[in-house]
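And then chain A:
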Amino acid sequence: MQEAMINKAKQLLADGIVDRVIGWKRGEFVYDITPAIFETAEELEKDFVYDDFTAANVSKYLVKESKKEGKILAFLKPCDTYSFNQLIKEHRVVRENVYIVGIPGGPKLDAEKIKEKGITGILSVKNENYTLKIETVYGEETMPFYEAVLDKCASCKSKKHMIYDELLGEEGDVLDSNRFDMVEKLENMTAQERYDFWREQLSKCIRCNACRNVCPACTCEKCVFDNPDSGIENKAPADSFEENMFHIIRAFHVAGRCTDCGECSRVCPQNIPLHLLNRKFIKDINTFYGEYQAGEDTTSRAPLNEYKQSDCEANIVHERGAE
Partner candidate 1 sequence: MNKNLKEQVLRSCGVNVLKCMRCGKCSGTCPSYDEMEYHPHQFVYMVERGDIETLMNSKSIYKCLTCFACVDRCPRNVEPAKVVEAVRLAAIRQQGNNHMNPNQIPEMLDEDMPQQAIVTAFRKYIK
Partner candidate 2 sequence: MQVNENKEFQPLIVAFCCNWCSYAGADLAGTNRLNYPDNIKIIRVPCSCRVNPMFILRAFQRGADGVILCGCHPGDCHYTSGNYFTRRRMTLLFSMLDFLGIERDRTRVEWVSAAEGAKFAATMNEFTEAVKKLGPNRRLEDLRCRKQ
């Protein structure tokens, strides 16, 4: 795939269709793949990477990139196309300035999960018939591919591209995913258990803002948490309440806009399952107001910007089962 993508990018650059390419390059470690801009064939040859660790969603970068002069080529995985569509809906990207090549998505790998197995000093990872051959400084190790899959890929919702100019590889389908299983499990706990669960998780938050910075729905020019007039400005949580508040408000601000790309949890250095908050909103929206998938199209109204006279009352929350 990587080869095909480099060739496609080189061709589009050569034909003058695009001026720049957003792709990925490798950082210090093999599993450390980050988005990068390429402008020449040479740069592409040298650094362009697309492998099992290439999970980063580049849609958000296009907010800035698409406003620059010239056209940019973006390789979007199915999940990324949802984010991109949502950004079009919110007028955050200039569609005409982006040439989208749809590429097949994951499942992508989570280096943390490999490390959890005690495998460190990773030099290279190869997938051979769904067994990972891992070369480390201490010798070669193996582990089953599926045990190292990113959480967000394990509950993949769709292999279908929502928007593209051109497609590399086969088009997939929208999947029946099990993504709400964990939300449901939590819902079935008692309030105290849920409280304990979230205290344990959210108390780990170090407010590095990685979730906010990676989130394709968090594209505000200035975040309310950085704005002294908003009344909730804060740079770092001083207490447990502020730990909660940041994540509640963030989830609320992206409610109905979050495409469930799962990047927030992927980048969280503390491994807080932040996507569960977003999924809770998605699940509630689906149950209360009908199925809605943000990013599926570019025109529909977000559920929070819409209403029906027959909507349920807020006390539905109180009536749902006992504590």
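How were these candidates chosen? In short, all candidates are chains of the complex that A comes from, given by their letters.
Points worth noting:
What we mean here is this: a residue touches a chain if its C-beta (ideal position, glycine included) is under 8 Å from a C-beta of that chain, and two chains touch if they have at least 3 such contacts; residues count from 1.
Because the structure is predicted, anything quoted here is derived from the model rather than measured.
Here chain A appears alone, and the candidate among 1 or 2 that touches it in the complex is 2. Across the complex, chain A meets candidate 2 through its residues 183, 186-187, 191-199, 224, 230-232, 238-242, 244-245, 248-249, 251-252, 255, 277, 280-281, 284-285, 288-289, 303-309, 311-318, 320, 323.
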